[in-house]
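Every protein chain but one is kept in place in this view of the complex.
The block that comes next holds chain A.
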Amino acid sequence: MGEWWTTVPIGTSMGNYEASRISHATMSPSRQNNYVSMYSLPLSKSSYSVISAFCTEDNISPCISYINQELDSLGLSSICIEASSPGGAGLSAVPALNAMYELLQIHRRNMCTLEELEKEQLKKTSSLEHMQMNNSRLKDQLELSIREKSGLHETERQLQLKIKTLQSCLKTEKDEVQKLQNIIASRASQYSHDAKRKEREASKLKERLSQLLVDRKDKKLAIDVLNCLGRSDGRRSHWKTAKATASHEGEMYKSLLSDYEASQRSLMLENAELKKVLQQMKKEMIHILSPRQSSSRRATADDTQEQVDSDGEEKAGDSSRETLDQSCEHAREQLTNSIRQQWRKLRNHMEKLDSQASQVQNQLESNKEVIPRETHDEEMERMRHEVQQCKEFIHTQQQLLQQQLNTSFDDETAALLNDCYTLEEKERLKEEWRLFEEQKRNFERERKNFTEAAIRLGREKKAFQEDRATWLKNQFLNMTPFTDRRRCSSSDGHSALSIRSEPEMRISSTNTQPAKSSTYATFSTPKPTQSATVPSTTELYRTLRLIPDSRSPRQRQTFNSFACRTPCRTLCSLVCPPAPTPSGHRKSAPSCETTVFIGLHFDATGKS
């Protein structure tokens, strides 16, 4: 019991705070009971409300059974809490106490584990915090070190560059040093050579000197001439006097002066030439610039032109002055300045032209690219087409040539072939001739038919004429005013006309001639008006026919037909028979005339 009690405070201290507080506050081994009671009291107080909720006097046994079940489910040795008395309100203390004790144990254990877990958790959180701190610190360190590294890289690169440049410098320096060393070496060798030479000479000198000192045989230097020669220029030699020296000096200066004069002359000539050239250049430049600028459209044209003019005047003045005073510094300066000015202008002008030209060229090029491409394409197409045609042509030609060549190889077959060809042609020709002959014959036949038809026609005409003439004659003879009123009304006029026409005809027989001719003429020419009048004449003839109705149906018919078909011409031919049959129709001539007149008159009446 005491052990149990000692564990309590530990367990309870970690666990339920309320309980632990209470347990601490009330912890006292001597006052176990008190503690228990105290422990139990608040517990009972705190749990009383729970317990009171859970168990009441009424439901003790279900509570008990429930608790048993719970204990079973918890895995505790089923300490069946029995009721102290069945149905009683109490309960047996031993199992209950055991159960409680076990529960307490469990609770205590739980508390312990909880404590431990809490401890662990604390530890873990602290370690986690620690780790996080470390991590962040290390990250910062890492960043810092990376930055340092990049910085070091940079410095390293720069140093490398420096090294390279220094190396190249070193190389150049080395080369120079080498060169200088070579120079020094050559100079040194030269010096040594000279020094050696001098030393040798000195040694020889010393030897000679010693030899001379030893010898002492002074070989006198002398000249042995047979006889003196004359001077080369023939003159006598002079004494050396001051005058001579002066003359020498004079000679020297004379020669120098003459040389200077000669050079000065040549330089003057050159100078004059150059000046001339400059003048020419200047004139030409002015000339080039002035017409250009007078026709230019630039804004500075006027200014420059004025300048040019003024310059020109200046130049004119200058040139005159210059020719007079060639050596004048001022004139020379002016000339050079003016030339420089002109040259600048010319250069500017040329530059402008160049830029313009380049622009234009660009434009042209751009234009060229646009237009010529199209035309280029077209041309290309055309040319391709042409080429194709030509190729085909050539091909065919080749083929023919081949054939020819082939045929020419074999004479017999060629001859045969030729014969065949000629035969073919002959056949064709024969066909054509035949056709031609046939056609010719046809034409002949037709002509014949036509002529026959014409002859027949003529004959028929003649017959008809005669017939008509007789009929008319009959009509005239048979004509009475009373036979047909209606007809007479129309024919009155008609007959009257006819009667009238007759005497008129007789009267104006002479008149008829020209009139007839005129009418004939007018009649002969088939005009639309005439043709218009023709139906009226056909009416007339119809009416006329009506009079002698039965007389000549054939005539009528023929009349009709003739009139209908060929009104004018046939009328004319009827009325005025054609020339070829003059004699036969002379009789009917008057009748023709009369009929004509009738027609005319009728026309007039018809129209009016």
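Just so it is clear, contacts are C-beta pairs under 8 Å (C-beta built on N, C-alpha and C of every residue); 3 or more make two chains touch, one makes a residue touch a chain; residues count from 1.
What we mean here is this: contacts and distances are computed from a predicted model.
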item: Undepicted complex member, UniProt protein name, chosen from "Vacuolar protein sorting-associated protein 33A", "Phosphatidate cytidylyltransferase", "WD repeat containing, antisense to TP73" or "Cytosolic Fe-S cluster assembly factor NBP35"; value: "WD repeat containing, antisense to TP73"
item: Residue of A:69, A:160 or A:190 in touch with the missing chain, whole complex considered; value: A:190
item: Touch criterion as defined above, residue of A:74, A:169, A:267 or A:429 at the omitted chain; value: A:267
item: Full-complex contact with the absent chain, from A:129, A:251 or A:392; value: A:251
item: Chain not shown, touching residues in chain A; value: 180, 182-183, 185-187, 189-194, 201, 204-205, 208, 212, 215, 217-233, 237-238, 240, 244-245, 248-249, 251-253, 255-256, 259-260, 263, 267
